[in-house]
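One protein chain is absent from this view; the other protein chains keep their places.
Each chain carries a letter (A, B and C) given by its place in the written order, and its residues are counted from 1.
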Amino acid sequence: MMLLFYLAGAVALISTVSVIISTNVVHALVYLIISLLAVAVIFFVLGAPFAAMLEAIVYAGAIMVLFLFVMMMLNLGQATEDEEKAWLRPQLWVGPGLLILVLLTQLVNVLVTQQVDVVPVEVGVRELSVLLFGPWLLAVELASMLLLAGLIAAYHLAKK
Amino acid sequence: MPSIPYEHGLILAAILFVCGLIGVLTRRNIVFILMSLEIMLNACGLAFVVGSARWGHADGQIMFLMILTLAAAEVAVGLGLIIQMYRRFHTVDISVLSEMKG
Amino acid sequence: MLEWIGLLPAFPLAGFLALVLTRGNLPRRIAGVIGVGSIGLSFLLAILISIEFLGSGLESHTQLLWTWMSVGSFTPGFSFYLDGLTVVMLLIISGIGFLIHLYSTGFMADDPGFARFFSYMNLFVASMLVLVLADNLVLLYLGWEGVGLCSYLLIGFWYDNPANGYAARKAFVVTRVGDTSMAIGLFLLFQQLGTLNIQEIMTLAPQQWSEGSGVVVAASALLLGGAVGKSAQLPLQTWLPDAMAGPTPISALIHAATMVTAGVYLIARTHVLFELAPSVQLLVAFVGLATLLMAGFTALTQRDIKRILAYSTVSQIGYMFLALGVGAWSAAIFHLMTHAFFKALLFLASGTVILSLHHEHDIFRMGGMRKKLPVAFWSFVIGSAALTALPFTSGFYSKDAILLAALEQPQYGTLLWLGGVLGAFLTAIYSFRLVFVAFFGEDHTQDAPAHHSHDHAHDDHHHGPVREITGFVMAAPLVILAVLSLVGGFIHVPVDSVFGVHEEHHASTLVHGFMIAVPIVGVLISYLLYSGAPQGRGLQQWLKSVRESAGGGALMRFFFSGWGMDKLYDFLFVRPFIALAQLNRRDLVDQFYGLLVELARIGNRAIVLTQTGYLRWYAISLIGGLVLVIGIGVWA
Partner (left out) sequence: MIVVWLILILFVGGALAWASEALDSRLPRLTALIAMVFSLIFVVMLCLDNFPDQLSPGGQWLVLEKWSWIARFGIFLQVGVDGLSLLMLVLTVFLGLMAIGAAWHEITERPGFFYFNLLWTLAGVVGVFTALDLFLFFFFWEVMLIPMYLIIAIWGHENRAYAAMKFFVFTQVSGLILLIAIMCLAYFHFVQFGRFSFDYFELQNVVLEGRFQMLVMLGFFIGFATKLPAFPLHSWLPDAHSQAPTAGSVLLAGVLLKTGAYGLIRFAVPLFPEAAADFAPVAMTIAVIGILYCAKLAFAQTDIKRLIAYTSVSHMGFVLLGVYAWNIYGLQGALMTMLAHGLTSSALFMLAGGLQHRFHTRDMGKMSGLWAQLPMMSAMALFFSIAALGMPGLGNFIGEFLSLLGAFQANHAAAIVAALGLIFASVYSLWVIQRVFHGPYHTPNHSTDCGSEPARDDPHNHPTDLSRAELLCYSAMALGLVWMGMYPQTFLAMAEPTMSYLLASLGEVLP
């Protein structure tokens, strides 16, 4: 199990890095899907099969398909790719890179203090549903409203 | 069942988050920026699920669900905006949107 | 009758209100009747009150109308106080006021501001009566400022000429300097004695203060400041000559007979304080002496008929101050009264001259008016005689008393006396210079205008034929005042009980003879110099040569300008004030806040630079902030 965790982690990491340095949008999207699936595997390892399922279906499935449709609409070709290459100059990475390095150091520094081993306990759909439609009902309602708002906004924005 | 160190999960989430951040900061193509944002959101979700596993409780997963919803809504709106932007400026370069200069 | 004392100022006040509230819509006749009648009523009442007062053995009387205000222990009332001094002042103010009002109905007959004129005049008389009737210094201050206001309004009566406005403002502001000094004196007196009631002060002061103690010196010096301002003495005398811009009856009433003597009244009223402060009292004497000499020399060189009289007024009030300074209180009041008679006479007569000559003021453009203006001429002769103190006129008795009192002053008696006599000599010369130049010799009315400009009431005067303007209303006051100027010296002023002493002055026959001779010599010299008499040709030549020599000319100009005091004050106060005002027109403090605004703008511009509009930039700053916050949270 441990091995699976690290393996999936490595995959997620590599594919993610590939996303941000890729110049081709479609390639990047594919890498992103791989990354998401890898994370879904991690979820599974951590005992959250329902979350893993949703990650695969909603994220890697629905959302990414949405991206794909949009990219088809935009019809970005070779010209865009060349443009991307021009934009990705190494010196551009220095400033943000340093800043991010500091941030990462800080985060890791904080996180390593928590030396606890996790024994994954599977939390099934049932418990999740009881919680979701019990104490978190209000959050569910809010989420539904958010989705509605997103729906309306997307419709309005994408309209000619 | 062999255990997984808690902090490794979190550090993975942190690294993924930071990768997304770099993407947001360095890319000019708005599609890439949106993707990077997805990475960041996903990293957060990962952190929550790790936490959920750590405490053996489902609240973290519920938070992940919320984030998922949020990401869905955000992508829908964000992609709509990208389409609008492309219609108006015929480019996906975020730098053309600098009218808020003081 | 004494309890009706409150009606004295009420009549003129009612007249003022009636004239103001009808806004000048009354017919002239009615406005005149109201204006003159109200003063007439006051005068009648004053006579009745005086008779009762004199009949009742000079018993002082206090009448409280209402408590003005009551704050802590400060409770001045609207209350009137009547004693011998008040009675004299009442009769002078209402009597001469009445005559001058009567005269004004003729003088101002054609003026469009007829009703306005009488409303101001009535208000003046009311204020002046309040001033002399007041039993506390606050009420006195009310009258004091009230007369100053009326003086301002009446000097600037012909408001369309800015020069008149300037003169009026000058008069008000310069006297206000004195008033402020007096107000501070009031604060000091109240703080020390806890009352501003004059009679209480007079009794408390000797109990609380030893002679010459610092507080009493300060208090009396501050009051002197007020008196000096109002009575146009050095160093605040500069306003009075300019005040002649007002209509001539005003000059007669306010700037000769009544208001300008208020300072004398104030010092006499508070004489106990001055007695307690001998140094200040001596200062009063020297102020008077210096003023009377300075004004005398200045009057010698003036050409404007009213300015000559104005400087003469300053000089005569100097005599009164001299008398006050040497403790001859009743002599001062006596001179105040006789001066009121003959100076009012002179001014009214000069008004007739000016009106008859179509607003001509320059005496060198008159000449030979003896025949053409007989009433004015005789008035001038009688008035000048009294002013010069020729024997048996009223001025002779009063000035005599003053000079003899001065001689008795222990320390500087001789000096003061000699100065006074010199002043009398000057008085004789300048007053008869006026008479000889204006009324004798040849007629100069058709001459070309003099090369220097002088104040005209109306610039558009044209030279018609000379015709004396004397209706009954204008002639009668002249006659009455002429008679009073002649016989006024025999009136006894009932003020001994006020000052607690009966003054009698004795001197050797030699001194008496000298004092009779000096004015006569002065008149003779004046005759030789100015009447064009052949006997005086040598003297005239000498005067001409002096005037034409460099030093002599400069001296003449110096005298003419009133010893350069106007220029000095202009240089010392007016110009710096205006320069400072102009310099700081836009308020330095405001500029300071403007600076703050500018700094904020600069800051804004600096911060605006960070608003690049690039998403990346905002995101980076966001992350920077995040790093900072986490850094502080983790390691701080």
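Basically, contacts are C-beta pairs under 8 Å (C-beta built on N, C-alpha and C of every residue); 3 or more make two chains touch, one makes a residue touch a chain.
None of these values were measured; they are calculated from a predicted model.
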item: Displayed partners of the chain not shown (whole complex); value: C
item: Contacting the left-out chain in the complete assembly, out of C:G156, C:G226 or C:G522; value: C:G156
item: Residue in contact with the excluded chain [from C:F53, C:Y103 or C:F172]; value: C:F172
item: Which of C:V125, C:V138 or C:V518 contacts the chain that the document leaves out; value: C:V138
item: Absent-chain contact - pick from C:W68, C:F286, C:W378 or C:Y618; value: C:W68
item: Contacts of chain C with the absent chain, listed as residue ranges; value: 20, 23-24, 66-72, 74, 78, 138, 141-142, 144-146, 149, 152, 156, 159-162, 165-166, 168-169, 172-173, 176-177, 179-180, 183-184, 186-188, 190-191, 577, 580-582, 584-585, 587, 589-590, 592-593
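As a convention for this text, only the chains that are shown with their structure count from here on.
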item: Between B-C and A-C, the pair joined by more C-beta contacts; value: B-C
item: Separation of chain A from chain B, taking each centre as the mean of its C-alpha atoms, in whole Å; value: 6
item: Centroid distance [mean C-alpha coordinates] between chain C and chain A, Å; value: 99
item: Junction residues of chain A - those touching two or more other chains; value: 96, 99-100, 103, 107
item: Set of chain C residues in contact with two or more other chains; value: 620, 623
item: Residue ranges of chain A touching chain C (in the complex, touch as defined); value: 95-96, 99-100, 102-103, 106-107, 109-110
item: Footprint of chain A on chain C - complex, ascending; value: 620, 623-624, 626-627, 630-631, 634
item: Contact set on chain A toward chain B in their complex; value: 1-2, 5-6, 9, 12-13, 16-17, 19-20, 25, 28-29, 32, 35-36, 39, 42-43, 45-48, 50-51, 54-55, 58-59, 62-63, 66-67, 70-71, 73-74, 76, 80, 83-84, 87-88, 92-93, 96-97, 99-100, 103-104, 107-108, 111-112, 114-121, 123, 127-128, 131-132, 136, 139, 143, 146-147, 149-151, 153-158
